[in-house]
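Step one of this worksheet: look at the structure below.
The complex is shown incomplete by one protein chain, all other protein chains being positioned as in the whole.
Entry: chain A
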Amino acid sequence: MSDNEVAGHARSRMEGAFQPSPEMGPTPPSQIYGHFSDENPEMVQFVDADGNRLETNETNAPYAKIVEEMTSEDARIIYRDLVLVRRIDAEGFALQRQGELGLWPSLFGQEAAQVGAGRALREQDYAFPGYREHGVAWCRGVPPENLLGMFRGVNHGGWDSNENNFHLYTIVIGNQMLHATGYAMGIAADGDMGTGDPDRDAAVMAFTGDGGTSQGDFNEALVFAAVANAPCVFFVQNNQWAISEPNEKQFIIPPYQRARGFGFPGVLVDGNDPLATYAVAKDALDKARSGQGPTLIEAYTYRMGAHTTSDDPSKYRSSAEVEIWKEKDPIKRMRGFMTERGHADEEFFDAIDAEADEIAARVRKACQEMPDPELPTMFDQQYTEHHPLVEAEREEFLAYHAGFAEEGDQA
């Protein structure tokens, strides 16, 4: 499948779904959607679909040094991440199908975008995810078991965000973009930006999808971050679908181009190329930490599976489209690159697969053994301080249940 065909396919889909009238404006959507193909000269890429290292060109040149400085060990770390997060994700999906989880939003296809971004973060940086960022969570060191609670229905997340500087998942699309911005404003106010001390200077990365870019909060976050020169990197994973709605239902100008209008740079990166996502994210974070303000990164990728386990993508997209994106698989691409460069051998790849099996088993076991919360804890931690209503209702609740226990005793 050639890239030409991909671009052609993408265009025909757009035209079918969105019929512009001549009065609509100067730029026909079909032209704009030309931006979203492997041929877009503005898309940063380092490795092609087969794993071949691309020549340095005008677009990737600013990031080439970062890629060149990456060692074999760096490549192996990234490869391991890609494989493990895919496996953790697959386990989440399977656990839902087996009734252990109520829902699972899969990251399948988006591993390179998340791992590149996640590995570019430093320990003191902070990530604000949506609900699909299992790969970023992994890179932050959040145990994958922690992600299951909310999908099993035993909590709303519940991990201590400050342990790994990874905020709780945020379900209301766009809310977290502002939390990230405010947190970044706090970093600036604390003076933890632009000191030149690599262990002190910090930045924030905020994650959302292509649909999320339509939200007011997303746009307000860009305004706030820009005027405050906040060290915040906005990372849009354009997986091309917001449940059933394609890109052309969300925007006419691609998100990365929109950044300019807010007063900071936007970068389009091949979201299936882990070297490119890492390099672009690292560059943006370095700039943010050094006090050069925000960047918007649009990682152009594809959601290979359903939106969540409740979704049926066959209703709105063709399987031919999915086939095209299979060819661009990030793991296949990374493996090709590493083999070609001699970064790793078969033994390494096999060992990672074995490790993936172990982690999958661990996640499964943790999920199955996850206890239901003790009932009265429903009333706990609602407020930090004394709250008479909650306390009274807790007492009522306990008394009500104690009544059943007594009946049971008599029987």
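Criterion: contacts are C-beta pairs under 8 Å (C-beta built on N, C-alpha and C of every residue); 3 or more make two chains touch, one makes a residue touch a chain; residues count from 1.
What we mean here is this: contacts and distances are computed from a predicted model.
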Name per UniProt, for the chain absent here [options: "Cysteine desulfurase", "Pyruvate dehydrogenase E1 component beta subunit", "FMNH2-dependent monooxygenase" or "Acetolactate synthase"] = "Pyruvate dehydrogenase E1 component beta subunit"
Of A:Glu39, A:Glu73, A:Asp190 or A:Glu323, the residue touching the omitted chain is A:Asp190
Touching the left-out chain: which of A:Asp48, A:Glu145, A:Glu220 or A:Asp286?
-> A:Glu220
Residue ranges of chain A at the interface with the undisplayed chain = 155-162, 167-168, 170, 172, 175, 177-187, 189-190, 216-217, 220-221, 223-224, 227, 380-385, 387-390
